[in-house]
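Here the complex is missing one protein chain, while the rest keep their positions.
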Amino acid sequence: MTKVAVTVNGTRHEADVEPRTLLVYFLRNELGLQGTNVGCDTSSCGACTVLLDGESVKSCTVLAVQADGCEVTTVEGLAQGEELHPVQQAFHEQHALQCGYCTPGFVMAAVSLLKENPNPTEEEIRLGLEGNLCRCTGYHNIVRAVQAAAKAGA
Amino acid sequence: MSILGNRVLRKEDPRFLRGEGRYVENLPLEGACQVTFVRSLLGHARIGGVDASAARALPGVQVFTADDVDIPTYGPPPFPGLDAGMGRPPVARDVVRFVGEILAVVVSDDRATGADAAELVAVDYDPLPTVVDPREAAKDEVLLFPDSGTNVAARSGSPEHDENLFADCEAVVSGTLNSQRMAPCPLEPRSVAAEVGADGRVTAWLSTQTPHQDKMVLCGMLGLDPAQVRVVAPDVGGGFGAKMLNVEDLLVVWVARKLGRPARWTESRSESMIGLPHGRAERLDYTIGGTRDGKVLALKLDALQDSGAYPTLGAFLPNLTALMSSGVYDIPKIEFEGRSVVTNTTTISAFRGAGRPEASQVVERALDDFSVEIGMDPAEVRRRNFIPKDAFPHTTVTHAPYDSGDYEGALDLALRAAGYEDLRAEQKRRRDAGDATQLGIGISTYVEITNGVDETEFGEVEITADGGAIVRTGSFSHGQGHETTFAMIAAERLGLPLDKVTVHKGDTDEIPSGTGTYGSKSTQIGGSAARVAADTVVEQAKKLVGDYLETSPEDIVLDQAQGLLHVAGAPSKALSWGELATRAAEDGRMDELKATEEYKAAPTFPFGAHIAVVDVDTETGRVELSRLVAVDDAGTIINPLIAEGQVHGGIATGAAQALYETMVYDDDGTPLTGTFLGYGFPSAAELPSWELADQETPTPRNVLGAKGIGESGTIGATPAVHNAVVDALAHLGVRHVEMPANGENVWRALQEAKA
Partner (left out) sequence: MIPAQFEYERAGSVDEAVELLGSEDAKALAGGHSLIPLLRLRFARPALLVDVGRLDDLRYVREDGDRVAIGALSRHADLARDAVLAQHCALVASVAAGIGDPQVRHRGTIGGSVAHADPASDFATVLLTLDAELVARGPGGERTIAASDFFTGPFETALGAQELLTEIRVPKVSAGTYLKHTRRAQDWATVGVAAARVNGGVHVGLASMGTTPVRATAVESALAGGASSTDAAAHAAEGTSPPSDVNGSAAYRAHLAQVLVRRALEAI
């Protein structure tokens, strides 16, 4: 077992973990933050995307021990109480989610994308989301949502 | 102003946006053990033994094999003509028939130990010859079920053939459309949780599309009294036709009962890629004939359906292909003969479209092939064969009872939206210039059948003590937004604001019956049931109001805009739903403000036209889908925002089949595309934005005038994109490209054309 201290959504957590514990399972099982989903086992689908020190990463491809001393933001850390984050709000208004399973991953990926590129073209959005898969929406409204969030200055 | 037809944002969104989706994997279950399945690594083998001794040595681990698991053979389902001998033991005993078949059930306290233990289970395989290609399986040389004496699990259509079917045809062409095997890939892998309560009742939480049907099957298979079983489908992350009761569900419930301890299981993606049924895998040989001025006179289809190792619904789907093989055309003579054969692969079941994409794929390919043969524009050929708008209702020679249609209208709208003439001009320019990147334009005009086995759906509306309403539905949306659309339907009928109407679904204890959601039927039967139940509540309410206002119920009217029930002509003599509920509660008459409906309606036939534009790099074979224009006419639309979302997703899957996805096995039955790395599930980077144009031709077949829409995008898009690729290369002599029509398959087609 290895000691880790990870700040998640602003709160510091200390725990003893088996080194083989993936960050996504640490978040879900140790911390009870179940918003981050596991959709595949080859780092392909991005459903597990969180922010690690402000940048999007696939939490299924990061060991919890690698996140020691780092800051993690999950989807649960976006809204301010009742008020949704502009990206969440844009997803809602553009009907960019159906079953919702890929949604937290897309939202986090979009937050990171807009941080690095606040005014992306459609092509940049589509390429910027190449690491996230959705089966329900056909991506059309997800792209619209990112465009709307960009316009709103997200 | 009615709320119907408006782009209403979804009521269910907040929990998903906040990461509070109630997927089975997220549900708390105190003290649950974890289930891990040991799955076959070989495609076909006799099993000499399963040695779990090393696994059992791990702390807290139990392992159950076929000898322990007393569940009868599962399936095949009682579809007419399906060989009853081809059932699946939930845990394989003497033989495994596909990579992924379950050989042992490992139970542990935590998932990591379960994974460690499963690896330690040693299986003694005695390999048997495998048969993976249905054409090989059809030879009946390597038999999966020797007792059946054949690999043919089912037949469809008719073996009778008219030798003179094409006798009066001036032009006849033949070809093959292989609708390749696909994996459904819902983003949520399956998850099951089960527990036996102190009262002995079994509760099973399933990631399923069909909680009520699953409950029935579960009870039947495990010998349980339905009153003692509750199935709950909470939030489910996509299904696409594949998520219905399967052996894993049975086994987890079995474990919970055996151990008297809650049990749960969640599959990994690579487990899902082989454990969750696949779709499509129907190969169709076609011959189409007609006159040189474009009239199709005859169509002959020969179908070979891969059923996978254990036949289920997939083996039956060619019947739907046959039913829909006239497409939108008035074809006087159609012959269809089909065989469904077993192979050493994952079972084939329903996948978004389920038998109908295969029909549109082969019919539209045949039409285009015929167009090239006679040298006529494919849009024009279609026009000359459409069932005309005024000819409905129309029953095809394949006995499909089409309700309403305006096929020419849809095509015209699509062609205008696409700028067809300009596209053909650009195509000509590039052909004349010999550009390395050629333009292809593909058309599909399609029709499909929804609510195909004319099912009955349950709906209940209940006014609550605070004057709101609960809609209980037997439908089960897992992405389709019923919490919004059905609320809209009831809210409109009751005159309540949307936020006062909530939709309940998925819990068999709360909802007495239901058929779940598949086949694009839910709005038309579930939504209609909710509407009729709401109307019944209004009628019943009028009686109550009549009593309270001392007026005859016939003189009470509902002002939908205000949500007030009042005396006709005297709007001040009124009760709101809230006031009515308060009084009814005081009088113990709340049950009069509740009504149920079992709504049955005939199938409906949505239709449309899709136009795809592709850029094909003739040197590398790479295809880029640059545009997809879609007209999808599904009659009355309750919520265009949600309807469009369904079309978007369907088109993406349709385009994915045309260009990216194929589930591939090697000759030993080992899947080569068994992860998201190998399997070509496209991202947003592979696809364009879609261009949708509106057309609504209502149906008389249900009270809403609505047809289904969930699968239309898939059914229309694949042939449009496929046809576009062939069209791009037609001037180079290419008549056909195998799907996925991209990269190497394009290159091969070009090589063959040059040869």
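In order of appearance the chains are A and B, and numbering begins at 1 in each one.
Everything below uses one rule, namely that a contact is a pair of C-beta atoms (placed from the backbone, for glycine too) under 8 Å apart; a residue touches a chain by one contact, two chains touch by 3 or more.
Everything quoted here is computed from the prediction, not taken from an experiment.
I'm checking contacts with the chain that's been left out. Which of A:Ser56, A:Gln88 or A:Asn141 qualifies?
A:Ser56
In the complete assembly, which of A:Leu27, A:Leu78, A:Ala96 or A:Leu113 touches the absent chain?
A:Leu113
Out of A:Gly46, A:Gly100 or A:Gly138, point to the residue that touches the absent chain in the complete complex.
Only one listed residue reaches the unshown chain, and that is A:Gly46.
Touching the left-out chain: which of B:Ala57, B:Leu672 or B:Leu732?
Missing-chain contact among the listed residues: B:Leu672.
Mind pulling the chain A residues that touch the left-out chain?
Within chain A, the residues that touch the unshown chain are 2, 18-20, 22, 25, 41-44, 46, 49, 52, 55-58, 60-63, 65-66, 68, 109, 112-113, 116, 127-128, 130-132.
Can you list where chain B touches the absent chain?
Counting over the whole complex, chain B touches the hidden chain at residues 111-112, 115-116, 119, 268, 270, 619-622, 660, 664, 672-673, 675, 677-678, 680, 682-683, 685-686, 742-744, 747-748.
Going forward, only the chains that are shown with their structure count from here on.
For chain A and chain B, what's the span in angstrom between their mean Cα positions?
Centre separation, chain A to chain B: 28 Å.
Can you list the chain B residues touching chain A in their complex?
Contacts found on chain B: 9-10, 12-21, 23, 25-26, 112, 184-189, 235-238, 240, 268-270, 478-481, 641-642, 644-645, 647-653, 675-677, 681, 683-685, 687, 689-690, 713.
Show me the residue ranges of chain A that touch chain B in the complex, using the header's touch definition.
Spelled out, the residues of chain A in touch with chain B are 18, 20, 33-42, 44-45, 47, 74-76, 79, 84, 88, 91-93, 95, 97-104, 107, 122, 125-127, 129-143.
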